[in-house]
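Note that one protein chain is taken out, while the other chains of the complex remain in position.
Take a look at chain A:
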Amino acid sequence: MEGELVQPAPEETPRDANPANVGLELFGYVGIEAVLDQMRIKTMKTGFEFNLMVVGQSGLGKSTMVNTLFKSKVSRKPTGPGYEERIPKTVQLQSITHVIEEKGVKMKLTVTDTPGFGDQINNENCWDPIIKYINEQYEKYLREEILISRKRKIPDTRVHSCVYFVPPTGHWLRPLDLEFMRRLSKIVNMVPVIAKADTLTLEERAEFKKRIQKDLKAHGISVYPQEDFDDNSDDRILNNKIRDKMPFAVVGADKEHQVNGKRILGRKTKWGIIEVENPAHCEFPLLRDLLIRSHLQDLKDITHNVHYESYRMQRLNESNRLALSPINGLLGKDEVESDL
C-alpha cells in the first residue's frame, strides 16, 4: 500500500479529534467493514514485495536459513563434493529474486547475500559496500518518487529487513559485530540471530543472549522491533515479549528425516535429531513468525516511514531545500539534476 501513503500537512488537525468523543453510533449495518475485503482482493491481485538481506561470516548457515524460512531453494547453496567455495577478497552483494505463491497470495521475494563479509584478516570497513547498497536502494526509490509523472506502483527494492548472523561463540559480541550493528541499525531494520545454535546448550544460550542484550544496550544499538516505534500499549507488550527473546538462537536445515512416523526438517547427528521447527530445540519458529507471519507488514512500514524518510530528509537537507515540491514545475531540469 506504499502508493497510497500521503504526507499529512502540518497544520491540518481534525477539529473533532477529541479522544473523549467515542464517535457516532450506527443504527444499522453500513458496510464499512467491507473495506477489508476490498483491500484483501486488491492485495492479492498486486502481490507483495519483500526484500531481505542476510549478513554474516561465511559458513554460518545463511543460505540454509533462507531456504528453511521460505521452504524452497531460494539460495543457491554449494552442493556436491567438487564445489569450490571461494572467499571473495571484498564484500560482494548478490541478489536473487523469486516469486512464491501461497493460497493465491503472490510474494516477490528478493534475498540479498553478502559473501566475503568478515572473512578477511583485515575487516575494516567491510560494512561500507553494504551501507552503500542500502542507500542506493533508497536513492532509487527517492528518484522515482520525486518525478513529476511517477508510476502508480513504484518498484520497491529497499531492504526491509537485515538479518545479522552472530557466530555462537557463547562469550560475547565481537568488535566486528558491534561495529556493523551500530551502523546498520540506524538505516535498516536489524534482526540479529545466533547462528548454528545447536552448538550451545540451553544454559549457554540463555547466558549468551543476556550478554548480547547487555552489549546492545551499552552501545545504544536498537534492533528490530525498536522500542521507539511501538504504536500503542498492546504493541509494546507484544514487542517486549519478542525483545526479551532476541536474539533468536536458530538452526537451519533443508533435509527431512523421519521422526515418530512424521517427516520433519532437521539435522541428524549421532546423538539425536535436532528438529528445526520444534520450539524446545531451537527458536527458528519465532524467527519465522516474526519475519513472515506477524511482522512482515510492520517491517515494510517502518522501512518506509522511518528509515526511508530519514534518508530523504538527509538528502533534501544536503541540497539546502526545506520543502520539496514536485508539482511545482518551476524547478528547472538542471537544478533537479544537480540537487540529486
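Side notes on the structure shown:
By our rule, a contact is a pair of C-beta atoms (placed from the backbone, for glycine too) under 8 Å apart; a residue touches a chain by one contact, two chains touch by 3 or more; residues count from 1.
Just so we're on the same page, contacts and distances are computed from a predicted model.
Think of the chain that is not pictured: of "Septin-type G domain-containing protein", "Autophagy-related protein 13", "DNA helicase" or "Transmembrane channel-like protein", UniProt labels it "Septin-type G domain-containing protein". Within the complete assembly, A:T201 is the residue of A:Q94, A:T201, A:N240 or A:Q258 that touches the hidden chain. Touching the chain that is not shown, out of A:K71, A:K186 or A:K268: A:K268 (per the contact rule at the top). Interface with the hidden chain, as seen from chain A, comprises residues 57-60, 78, 81, 85, 87, 119-124, 167-172, 174-176, 178-179, 195-196, 198-199, 201-202, 215, 218-219, 267-275, 280-281.
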